[in-house]
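Quick notes on the structure that follows.
Heads up, this is only part of the complex; the chains shown haven't been moved.
As written, the chains take the letters A and B, and residue 1 is the first residue of each chain.
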Amino acid sequence: MTNLAPSQEQQGIAAASATFLAEQLPLTRVRELAAVPGGDAVDDATWRRCADLGWLALSLSEDAGGLGLGLAEEVMLFQQLGRRLAPGPFRSSVLGARVAARGGDAALATAIGEGRRRVGMRLGELVIDARPGDLLLELDETGGRLHDVETTERVEGVDPGTRFAKATTGAPVVRCDDVLLVARARVLLAAELLGITEAVRDMSADYARTRVQFGKAIGAFQAVKHRCADMAVAAYVTRAQLFQAALLVEAGTAQADFHAASAYLLAVQGAKRSTADNIQNHGGIGYTWEHDAHLYLKRALLLEHLLETSRATHRAVLAPARHEF
Amino acid sequence: MELDTSPQLKDFREEARTWLEENVPDESRPLSSGPEVREYDAAWQRRQYEGGWAGIDWKPEYGGRGLSLIEQVIWYEELVRARAPGPGIFSVAFGHAGPTLMARGDERQKTFHLPKILSGETPWCQGFSEPGAGSDLAGLRTRGVVDGDELVITGSKIWTSYAQWCDYGELLVRTDPEAAKHKGLTWLIMDMRLPGVDIRPITSIDGWPHNCEVFYDEVRVPLSSVVDRVDNGWSVAMSTLAAERGPGFLDQRLQLIVLVDELVDHARETGLIKDEAVADRLATARASAAALRSMAYYQVSTAKKGEAPGAETTAIRTFTVQMQLELTRLAIDILGARCLEWHPWTRRWLLDFAAPIAGGTTDIQKNIIGERVLGLPR
């Protein structure tokens, strides 16, 4: 039977990335970066160090300079990126490197994997995390394309860890046909969303254990306790379906799309509710800019809207005639 | 139950409608945290005052118009219908401080403060919550020590909206640390310009400093600032909170009707109204908005003369908060990816995360309904 427990090695990826992020890209640093007018979401030096750790090339084949691992390993990484609200174009660069590699441009894939080129992403009429000279990823049901970004004009966006802009782009640099590329993107986003749900679950539980009102720690109040429990349930459910989807998408099985869309749907619903409830659990303090709660709320909002409308996800979930065992 | 057919009220509504058509400011409220918000709100309040539309149901001796709560409700409705600005920085003065002074203040306090509120001269802020005592007011620790004919205040208050632009604050302090938790509190009028008051803005979720933390370091206020008497502040604070259950904030609640109509318009224009999932939620929002108004009528109709609104009217606030959260989330869903660009609805959605927290959490409100209305054990 499919084994959904992360292996030692997979757990190692999570642990190492968690450590790196805690040291090099803690939320205090994300806030500093966000405060620089016109600045990047993440500085080049840090970006290159992330690339040096192989983060952008986990699933790239070895001839494209990658590590030859799979989506399951990427999920372990992206869960941490979500959990710690890492800024910068990780998801689009990882997907972009794949488009380059499968589109036949191994050199470009290598450049992306090594952090020499960054890949931003389209978001409705805007783009995110794209600077002039970067690449821009466009996804649809048939596969993906990379364009050169020519000009950008900054737009204020709600997520302080993400740069929003209007952009002009050139003709596609490379394209690849891959009907499972959207599924892959859904899995990566679902992993980030799971990280968010886990982070706010822990944040709420920590606060509920220590904040005293009416003479008790507020976690003793069933309303608070049950909101925390709901977060734990959402995390458990999402994790199981996400890991399942990661394996099925990597293997390219028949219902991969369905399972990926299911994971994304559950991840969105879990993170949406958990990040909102987390603010409620914290009372006034959770509503301040200084507290991190709103950063999770806003990142979850971004990840909910990043691919397409929720309806496309629903169509993918409802597409198969029946659940196949 | 009876439909009103009195020509007087019809005339009053017409008169209000006409005045508002001519007087609602064209410029919208500045999106700012500077003094210009006070200027804007004060100018609009002064305009209402000069037009004879301030304090519709406040007594004439304090500058009000001396009409009934019914006319006040009609005025609120017409404000909303006219898309007039809200009370802004005067919310606490109208919704809290004014009603509390009227119910519990002495003649001197009423004569001095109430007219200044109506004329837009003195906005008020609220200093109840503390860092360690949010919904648990009985746990307040800011101290007030009687020293001759003065009270010396030391401590800190949090979530004080607009503290930096307000002249007065309603402050709840602990004057008897030996007494049981909800005893030994005192409700006083704080002059926010006194030495020893240190105001530090707190930036909210939307990036604006809507609230402040206010530190009081041996601030000396005259005992004549105490409302009712020293150590009886819990009972005064209960009047303040009861006023919150009254129709005082009705204009702000009714604003939700406007937001629903905006959403319906937008959904019609974009064709999104054909999406059944959107239509279902819009219909619920709109029915709920209708109920906000009906609840105000019901509350006014069933209010017992001279009594504070009963605990059962807590239902209005609980319902409003829930509806508001669903409504602004619906706005986000209608916007789709555009919600990520600080659309006004996005800002509204973010601001509304305060709704189930500020002024007592929804959890506590539901406890109150369970315990005081339904008689469930604590």
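Rule of thumb we're sticking to: a residue touches a chain if its C-beta (ideal position, glycine included) is under 8 Å from a C-beta of that chain, and two chains touch if they have at least 3 such contacts.
Nothing here was measured: the structure is a model prediction, and the numbers come from that model.
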- Could you spell out the copy numbers for the whole complex in terms of the labels on screen? A x2, B x2
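The working rule: only the chains that are shown with their structure count from here on.
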- Item | Intercentroid distance (Cα basis), subunit B paired with subunit A, Å | 40
- Query: So in the complex, which bits of subunit B are touching subunit A?
  - Reply: 129, 132-136, 139, 158-159, 202-205, 207, 211, 332, 336-342, 346, 350, 353-354, 356-358, 361-363, 366
- Item | subunit B partner contacts - residues on subunit A that touch it in the complex | 123-124, 126, 155-159, 164, 212-214, 221, 223-224, 276, 279-280, 283-284, 286-290, 294, 297, 301-302, 305-306, 309
